[in-house]
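Selected chains from the complex are presented in situ; the others are not included.
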Amino acid sequence: MCRWLAYSGSPVLLEELLYGPKNSLVVQSLHSQMGAEETNGDGFGVGWYGNRETPAVFHSIEPAWNDRNLRDVSGHITSGLVFAHIRASTGSPVQQTNCHPFRHGRWLWMHNGLIRDFTTVKRDLVLAVSPELYPEIEGTTDSEVLFHLALTFGLEEDPPSAVERAIGLVESVGRKHGVEHPFQGTIATTDGEDIWAFRYSSEGQSRSLFFSTDVRTLRAMYPENELLRELSDESRLVVSEPLGDELPGAWNEVPESSYGVIQPGQDELHEFTPATDLAGADRAG
Amino acid sequence: MCRWLAYSGSPVLLEELLYGPKNSLVVQSLHSQMGAEETNGDGFGVGWYGNRETPAVFHSIEPAWNDRNLRDVSGHITSGLVFAHIRASTGSPVQQTNCHPFRHGRWLWMHNGLIRDFTTVKRDLVLAVSPELYPEIEGTTDSEVLFHLALTFGLEEDPPSAVERAIGLVESVGRKHGVEHPFQGTIATTDGEDIWAFRYSSEGQSRSLFFSTDVRTLRAMYPENELLRELSDESRLVVSEPLGDELPGAWNEVPESSYGVIQPGQDELHEFTPATDLAGADRAG
């Protein structure tokens, strides 16, 4: 339904991430190769960390490919942690409050996929959001509700566990309402330090997700590549689809039902299993 | 916070209602004389009844005063029942889904005023909305939630009673949360036949509301006025503030805590008393 990109590493101009690559996110907004929808023209958003405690977000209802402000602003902002998202709406209105990434304090969240039969299950899910967080929901997307469920279940303390409980609740509520495959998608979230990226769907056939090969390995493979020499060892991209095919070996698919952690030191890849302990979920709600 | 206009009577061009009068709604969008805010530039909306079962709505996030589509479209549409609304946001996002009038089936609804401390009471109020209606809420305004409460309490069967129960609930929930004066405002609603217009506030100092004098009386007062000769006997306007001062005697203030019914035959004016039977309200919710 959408395409996204998460970057952590050496500070780069936003423009290099968004417009530089051959199959950049802006190119994908008009012609995605692997997306459920080829055109992702129903708004976009960029979030980045700068000198402030909280990240900045820039949301627009214009198609990314013809937004002049994005073009200009992204050429003047440098950041070492960037989230970007282009949207193909599945029916909910095209408005800034429905654009990813969503923000809560220091946290950002974005999602490609859907909660199936969302209008049917929405009320039950929203009821499970903590009353303190509830008034923060500004838009009408499934993705923003999912974010607030994860926050309710402790995203800020233990992200993988919170997402497992949030998606577990989506699956149990969905099945209660007769939805066969309640959840589909990939998710990225960050606190400004680490990035967690999830790939999971109830049917076991999830939207694509890729991470870039370790910069040290790529440098050994492509010793002439100048960009690779400039990037820090720990620089890493996670993307809905590869940003190009110029460097064979640069992209690795995230396996089904798993999540990765991009962090200082060794990054990690783990299995992802939605929580089925509904009692626990209920207690938290 | 906003300004609105409701018209019922001889079919007229939307443009005559919106742009014609000296102090028209479009003029008020830039310079309201009686509004809580002078500028109402945070979007607008128009709803009207045509050949279809359901009314049309046109919502825009542009200030009304410089929207060229409104100018052009309103010059080509004629209707005998029109709602129009200009918005001054009190914080909720400027997006089409927050523009009045709101629509449900054949019904339209618009509101000037506010539910005080809305973020505090929102969850309790939304919980009282019927689960069948809940997924229809698309925006984030207090006005849309109030509409869905009224629908939950039987707006389509008995509008005055439903609005009395909805505002009664707002007051009881507000007071439970320590809000001194939970509700303020004027409301208009219609099923495409009759119009109900309400003026009420918890503090007894409500936003202004006026209705136009009976056309037969005005004709007797101003026998030379051509427009009055063209209008049917039953044509009537209800407005947040008079559309001009050219015809002394043309505008009458709706009294505090009352509501009017514009209908075929004699129009009516009644007292308005929010329901305090919370048990009943709870049963309905």
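By letter and in written order, the chains are A and B; residue numbering begins at 1 in each of them.
Note that a residue touches a chain if its C-beta (ideal position, glycine included) is under 8 Å from a C-beta of that chain, and two chains touch if they have at least 3 such contacts.
Not measured: the values here are computed from a predicted model.
Participant: Give the total number of copies in the whole complex, keeping in mind that only 2 of the identical chains are shown in place.
Facilitator: The number of copies making up the whole complex is 4.
Quick note on the criterion: only the chains that are shown with their structure count from here on.
Participant: Suppose each chain is reduced to the average of its Cα coordinates; what separation in Å results between subunit A and subunit B?
Facilitator: 41
Participant: Sort out for me which residues of subunit B touch subunit A in the complex.
Facilitator: On the subunit B side, the touching residues are 93, 95-97, 119-120, 122-123, 126-127, 131, 134-135, 138-140.
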